[in-house]
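In this view, the complex is presented without one of its protein chains, the others remaining in place.
Chain lettering (A, B and C) follows the sequence in which the chains are written, and residue indices restart at 1 in each chain.
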């Protein structure tokens, strides 16, 4: 456990804040990797790296429960603990790539997009949220993608298309040829996207979430099939997703190790 | 503890054998350093490095008691344990140097002489023993020093001058000017030589022996004054020898930590 | 998979307490042990047998995070025995038996002799090849004292479980005792067929900056390389005191040399936990190394070197 300081906090949406932390090791994280953040006296939770460099690392956190709410209540200068970076990362693809993010799942994809921007032939991004306020990083993504290649969707139609993020995908996948699809977000969304790429025999890399305790591949809390999400993942490719299809978007291990529906 | 193989054994005298061992770390030892040799099931004893290089290290051992006799009984191929190299080393002096060795104390000085040979202006060596058979490394030393600069003494006159090693020293020190005197051997001898160099205000480095257990400066078995022979020594300079004059050649700590006369 | 005959002639195969293993490496309890798939992965990584996560009578969510913290050459963990309860876990054991080709040892815990017995019985009914008792839990009726620290409680638990099951019974001892041979003897006299030595050392970590204990449970168990010298001594102590009782060494095994040290101390097999984080195929690597060692030393079987460090 390394002790780290929160040096900056940015409000991204009514429920999401970005925290910039000092940490020499996590500052070397690659897109897709995550860290374990200790909120002293409260909990330790996994968070995807949003950005890294210069001895700093950023994470975007949605307040959903006890730990994340406590984290939102912290101010710059507060002390937290950090372990990581953990897990594998997205592979770099150089051709035409499509990124599909839902909710805070957009965070690692923004990190990835920044890295791929200069290297790929074309980079398209589809982002979905419930409502306009929750569409994260639209400004940053606008700076990376050109207008045509950034599609946003909201369930209530307050911004972009009024639909689920999966809806514009079908036609996009049929119309254009992609060399790689990257996705991260709610597992039901990931599952649907995977079904779409499978039907079209397209390569995909999806970042998954499971309950994390040790973060280092030991305790088994984060298993999906035979894989440890913390160590073998969190990024899985099409072949691996096929192997875990029985659980993908369907069930996960709960705190007591029993399988619970997603 | 690293496990090592005895690869070669050479008989140096009726009571001294040289053992060449495999050990990557001790192969990097410098003249003056020692190692701890474990004779499995018997004992672990400190021994000065006689030579080192090419992943090999050599020590010359006089059979004086249980451990050394067991060691002498081993054959090439036998397995021993090694820790080290420990301690400091002789400093390199470039001008005119004099080395004075008694008994197996000649071993580290031979190692030093080999290193200094090409670098010094003049290298003189005085070696003493009880009898001809016990004069060690005469051949090797002859190859390093020219005839005039190698003086040997024996107590029974079977080789070289019939006297103690200290006898030819007095005139040598008065006749020639030395930039550094190095010595190793029985402590009574070291003490006498130190008195001679002190009288003449000459620099000296002497390697001392004390009871060694940990070898790493922890247990205190090897203290002389405030110094740990295993860590601050075994090589001490004139200023340090002055500080320990009350014990030098007079007393040491025994196995039970009490002071015993030398 | 090798048949019985080839297992017998296999220099790495070992038998103890009625179990026959193709090699002497075993997955330690609590490591990747929730699901049949993960146990199977470890088996494919070369383990000669697997021990499940410790399971109790009712579901337990365990402690909240942090549950694991790094120590010098080791880890401290306080998971709090998360487990779905034997009811649910029986299914996992049953499923494990259909996919795994190595013995499945069910790790069982409880807060009374009766609880242990109920869970052990259910585990065996579900197909477990053996039961390992995790006796590092406090005894409910006698708050504070852990069952594994009291010869009396331990004996009671072992006897009750032994009477309830027909499969081999292994007792996993705690190193947090004054004299492990007293507990070892109590377990064996009460009917244990083998002993595992040892569980983790009671430890903790404090963070100087926030001035707090790091683990949510404050105290946890130290594992990994740091505990190997203690675990080795425990195995040596037991072998010296109890001779032929099969002992499974556990604590800090990460390579073949560690495993050999445990065999020499008196272990018939070793369990591997912490080192699995680095490499789920550590079992294969250890087994290979042990095989090379045996060949180099001209031993025909791992059995021949068990306890050799006791030779005078």
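General remarks:
Operating definition for what follows: a contact is a pair of C-beta atoms (placed from the backbone, for glycine too) under 8 Å apart; a residue touches a chain by one contact, two chains touch by 3 or more.
Model, not experiment: these values are computed from the prediction.
Taking the full assembly into account, the omitted chain touches B, C.
When the whole complex is considered, the residue among C:95, C:111 or C:293 that touches the unshown chain is C:293. Considering the whole complex, the residue from C:226, C:247, C:286 or C:302 that touches the absent chain is C:226. Touching the chain that is not shown, out of C:24, C:46, C:110 or C:213: C:213 (per the contact rule at the top).
As for the chain not pictured, it touches chain C at residues 71-74, 76, 144-146, 149, 176-179, 201-208, 211-213, 218-219, 222, 225-230, 232-233, 236, 252, 257, 260-261, 264-265, 293, 305, 308-309, 311.
Contacts to the hidden chain, counted on chain B, fall at residues 1, 3, 36, 38, 40-41, 43-45, 79, 81, 83, 212-221, 223, 225-226, 228, 231, 253-258.
As a convention for this text, only the chains that are shown with their structure count from here on.
Judged by the touch criterion defined above, the protein chains form a pattern that is neither an open path, a ring nor a star, and not fully connected either.
Counting partners per residue, chain C has no residue that reaches two or more other chains.
Counting partner chains per residue, chain B shows two or more touched chains at no residue at all.
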